[in-house]
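Written out below as structure tokens is the structure these notes cover.
Of the protein chains in this complex, one is absent; all others appear in place.
Labels A and B are assigned to the chains in the order they are written; within every chain, residues are numbered from 1.
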Amino acid sequence: MDRNGHRKIGVYVCHCGLNIAGTVDVEKVAEYAGTLDVVVVSRHYKYMCSEPGQAIIKDDIKQYELNRVVVASCSPRMHELTFRAACQDAGLNPYLYEHANIREQCSWVHKNRELATEKAKALVRAAVRRVFYQEPLEVKEAPVNPNVLVVGGGIAGIQAALDIANGEHKVYLVEREPSIGGHMAQLDRTFPTLDCSECILTPKMTEVGHHPFIELLAYSEVEAVSGSIGNFKVKVRKKARYVDESKCIGCGVCEEKCPWKVDSEFEVGLAKRKAIYIPFAQAIPNVATIDREHCAYFKTGKCRACEKFCEAKAIDFEQTDESIEIEVGSIIITTGYDIFDPSVISQYGYGRYENVITSLEFERITCAGGPTGGRILLKDGREPESVAIIHCVGSRDQRYHEYCSRVCCMYGLKYAHLIREFTNAKVYEMYIDMRCFGEGYEEFYKRISEEGVKFIRGKVARVTDRTISEEEKGKLIVLVEDTLLGKMIRAPVDMVILCIALEPRSDTEQVAKIFSLNQRADGFFMERHVKLDPVATASDGVFIAGCCEGPKDIPDTVAQASAAAAKALSLISKGRITLEAATAHVDEILCQGCGRCEETCDFHAPKVIHKDGRWVSTVNETVCKGCGACAVVCPTGAMSIRNFTRKQILSIVDALVEV
Amino acid sequence: MNEFEPVIIAFCCNWCTYAAADIAGTSRIQYPHNVNIVRVMCSGMVDPIYVLRAFEGGADGVIIAGCSYVDCHYINGPVKCDAMFERLKGIVHTLGLEDERLRREMISTSESIVFAHVVEEMVGQLKKVGPSPFRKVREDITV
Partner (left out) sequence: MTLDDIIKETNTFYCLECGKCSSICPISRYNPAYSPRVMVEHALLGLEDDLVYNRELFSCLTCDACQPKCPSDVNYPLFIQKMRAIASNNGEHGECAHSGTLQSLTRLVTNPAIKQRRLEWLSDEFHTSDRSDVLFFVGCAPYFEHIFDFETKSIDIIKASLKILNYFGIEPVLLPNERCCGHDMLWTGDVETFKRLAEHNAALISESGVKKIIFSCPECYQTFKENYPNYVKIDCELQHISEFLSEAIEKNEVSFKETKRTVTYHDPCRLGRHMGIYEPPRKVLEAVPGIELVEMKHSKEESLCCGTSAFTNCDLYSKQIRVERLLEAKDTGAETLITSCPKCQIHFRCAMVNKGEEKGPDVEIEVMDMVNLVANALEEKN
């Protein structure tokens, strides 16, 4: 025992009024504690947590030169911090303190005085043995870099960036596409108010483009992230547009003159764009981009028409990708969603019948700036006489996505309204449930249901062009069971709109790896806690918002984006982070560099590196949570958790089984 | 006297089961005194040596209790504990100890009644099964 240095332990047993003393003989416990090895003072007092109670401890620390303290009282979850602070006040490191729970886990749960007192003695004995092996720990703080990185320039990213930039802190907004705006820029009218998506989005986009505190890195991607909360180093690759952003004025002449046509991603393949293009009229940044894959000059060395006609001399075929490194203190991921490809549901005929379209395609059709100038038309240019809107395509489906995509019922109703407003078509809504949970949503549903829309409750079995009667000729037949009537329905329509699922981006796994994020079972990024921490992640300092966290509508997206911004602003405001002191620690002589610790940790704290000619694990103490899993898998005992070392815990076990 | 009183060591995770035990106290739910709780930060922190050491010392039963799969403060602690527990069960079984002596539980903060019930149940079972055959191992060996 002596070899661990000269220990002097003080033990304090609290009466807690009658809460403890009413059952446990606290005097006997204090007397017993006094007989234990290296306990130099042992007292009992009515209320240890009170000012005079704490004063006793502080006085004793000075008088007896105590270097370890034990208090036996209520649960440590109540007053461990109180007594740690008291020790610290008296000049004793707060981790040289241990707490024995003789109230919640002793006097309050056992009635027999003798047994409760014996148990209290055992608990005190265990605490005394444990504190013997405790070491002083430094409580460290690290500074927080006030810059923020927002990844993804859709409405979530735009909102988060603006919230932070308006607080006069610098934001880097990285967007993979040539322009910000995301999927919201492709939407026509937004439910339930039916205001135009571009109209409410564009002012925010413009604000981002001009904001003095936002550095917009469009047509760029994050390649690597290192560091940890408060201090991230991020490598960003700015892809070459082959257009000088500082010179281009967005006049669009190059696009006009370019002879090469390509399917437009923005128009979801319903229209063409040119090899040099501005994705849509309100693009920010409003500069052209050359699509290298489809540009004749890059493929064959011929053309250069854009260069010829560009008055600003902005075309630059020599441009290369540029890699930059930025330093930020927090990261907000707002990478949005992909849409489900319904061609896998072959019975719905997407890809086979040209008038079976997805919801996003329909958005482009109704949009005034879209491929049909806002007119609802079939592929052959006619107006439809009837339209079926099929809900839950790819959602609520065990074969594809079990979750509900949350927005489809509402936009399905929206389409019904638009079709009724602008055409004379009959509208069928094939639904399973109507989910109208938000502000004004249920009212919207009521309104639409009074517009003569036919609601059929049932999951559509098939869309077919095989007709069985003269009336059906030339139509698409939607076969569905109307479960409320108990009848099979054949609904002949001209157009079928599929309400497709929102799904995680196809590269979610790679992105998760870069930012050390976890994915949920449904594929979206995992939040720290579903109810109580929905925008934080297991990686400290990395937040998620919007549809990358799960399907949601615009109000919820914007709310989450602001929530994530608030988290970042809170970090910036404090300016420093307190690191967990009870972290994992590597004994470099015992470590064999096997990597089991690295593999098991969910927080990416330990990492095996090559150092001084050997392989060894190092722990990033900034992110280590002290959960202890790495120490359990370590075969040599190299890994231990400060303040929860094997020796300390074994000393408790030994003390408790001692008769 | 003379009735056999089993000694049970319970490793409880700070965030769920230890809190549940605290709430049992606040609610004055009574349970047998035979259990002694060792606070760990996570059920994933429990090393097989802690359990073997408890048996070496003569403990009659051991409980490892923590969060459920969706509650864990450290995300996957229970999964890691499961992996350790599979191996620990094998060791304890080969040693010839009865199944009742080692128990794995998932008790969340709101389940203080479950905690009390588990303790009661285990005390009852151990009284039937009898004292651990290892009760006398460490009498004179100091390690």
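Note that in this section a residue touches a chain if its C-beta (ideal position, glycine included) is under 8 Å from a C-beta of that chain, and two chains touch if they have at least 3 such contacts.
Fair warning: this is a prediction, and the values are worked out from it, not measured in the lab.
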| item | value |
| --- | --- |
| Omitted-chain contact residue, chosen from A:167, A:374 or A:593 | A:593 |
| Hidden partner chain, touching residue among A:616, A:641 or A:655 | A:616 |
| Contacting the left-out chain in the complete assembly, out of A:248, A:268, A:493 or A:608 | A:608 |
| Residues of subunit B (touch criterion as defined above) contacting the omitted chain | 47-49, 52-53, 55-56, 83, 87-91, 93-96, 133-134, 136-138, 140-143 |
| Chain not shown, touching residues in subunit A | 3, 588-596, 598-599, 607-610, 614-617, 632-633, 635-638, 646 |
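Here is the rule we use: only the chains that are shown with their structure count from here on.
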| item | value |
| --- | --- |
| Inter-chain centre distance, subunit A versus subunit B - centres from mean C-alpha coordinates, in Å | 35 |
| Subunit A residues within the subunit B interface of the complex | 75-77, 101, 103-106, 108-112, 115-116, 118-119, 122-123, 126, 518, 530, 538, 582, 600, 602-603, 625-629, 631-633, 641, 644, 646, 649-650, 652-654, 656-659 |
| Parts of subunit B lying in touch with subunit A, wherever the complex brings them together | 7, 9, 14, 18-19, 21-26, 28-33, 36-42, 44-47, 49-50, 53-54, 57-59, 70, 73-77, 80, 84, 116 |
